[in-house]
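Got a structure for you, questions after.
The full complex has more chains than appear here; those shown keep their coordinates.
Naming follows writing order (A and B), and every chain is counted from residue 1.
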Amino acid sequence: MYPKPLQNLIDLFAKFPGVGPRQATRLVFFLLKQQNGFASELQYGLAGLSQIRQCKLCFRTIDQNGSDETLCILCKDPKRDHNTVAVVEKESDMQSIENTHIFHGLYHVLDGVVSPLDPESPKRLHLRELHSRITKLLEHSHKAEIILATGSTTEGDTTALYIDRILTPLKTRFPDLTITRLGRGLSLGSELEYADEITLKSALTNRK
Amino acid sequence: MYPKPLQNLIDLFAKFPGVGPRQATRLVFFLLKQQNGFASELQYGLAGLSQIRQCKLCFRTIDQNGSDETLCILCKDPKRDHNTVAVVEKESDMQSIENTHIFHGLYHVLDGVVSPLDPESPKRLHLRELHSRITKLLEHSHKAEIILATGSTTEGDTTALYIDRILTPLKTRFPDLTITRLGRGLSLGSELEYADEITLKSALTNRK
């Protein structure tokens, strides 16, 4: 019922995850009201995506911008601890860890999770690259800690288990490889009464 | 922390109403994963907005598309009842009413509401245009029903009251002008126990 260019744009916005037709309509009418200035900025911003590449080592996004750079600033930074690698589901998780300011190692962005229901899901992650990266790292420094910094969801746990199985065989050649997981326990603001049993068990075991 | 073109696009998406920085980040990473196909479609779709105009009579959007059309298909349709005009806050409300298939009049899109807290708000609405449109209509047909189809929110009520005050003086010249409001009462799925007093009063008064 809306003019074709409008309906077309509403349909495109509705393709975003978590954006229904109603929100899509609202977003497009907001755009219309902002005059063409905002729409132009968005067009220009979208064009900018074409210069985004991924770091060859950790698969974070980097800005190519004409140069032939292939590594991100963290992977190139000699002050970071290159023997500690936090494996994360997605780039924004890396950001959350950086915000704590207490981690000084490198990252490895998987770009997804291993889904227990989808046997093809591991193929879409940067797992082969992780294995060869860690192998090379160990051949060079003989010592590394890999933190499986996935979520404590079913999928995060499955992903961590999967990676653990892939990397554990390296321990026979490199006994100084340690594979760790994020600590479990009470998160901020929890009352014991509402904590699930598994969390409470971890909180008791990890008391200190 | 994200590459500049990414962060720039995230900031733009975060300007949309109801989209926070976290959702904006998710939307932009979704775009990145879709390859450039989707981003290009969006760019193209945004360009299409420039050919959107507003109907000179009812202020709905129309697709200019090279032609010099100034009226929407409803305002041009001789089968619609041109003496009944539903005044709505925004174009999507018009859509909601069309979906009921029981209204055959025309519309007038205000493009906003009169906010009790913002004395400038009436100036941003198509109120002057409404007054002259209704005056012309009455001079021509001497009979009209204006349905103030605004929401039953504080702002919707204020808007209806405001328009009522603007249009009521026309009744002295045109006694066959009627100004109505949408019926109040129990909406679908309401239990009396949870109905507010005003709604219940309306439901009792409007029983039938």
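Following the convention adopted for this analysis, a contact is a pair of C-beta atoms (placed from the backbone, for glycine too) under 8 Å apart; a residue touches a chain by one contact, two chains touch by 3 or more.
Bear in mind that the values here come from a model prediction, so they are computed numbers and not experimental data.
Beyond the 2 copies placed here, what is the full number of copies in the complex?
4
Here, only the chains that are shown with their structure count from here on.
Give me the C-alpha superposition rotation for chain A onto chain B, in degrees, nearest 5.
The rotation relating chain A to chain B comes to 180 degrees.
Counting in whole Å, what is the centre-to-centre distance of chain A and chain B, each centre being its mean C-alpha position?
Result: the chain centres lie 41 Å from each other.
Help me check something: in the complex, which residues belonging to chain A touch chain B?
Counting only chain A, the residues touching chain B are 1-6, 8-9, 12, 15-19, 22-23, 25-27, 29-33, 36, 38-43, 45-52, 61-63, 90-92, 95, 98, 111.
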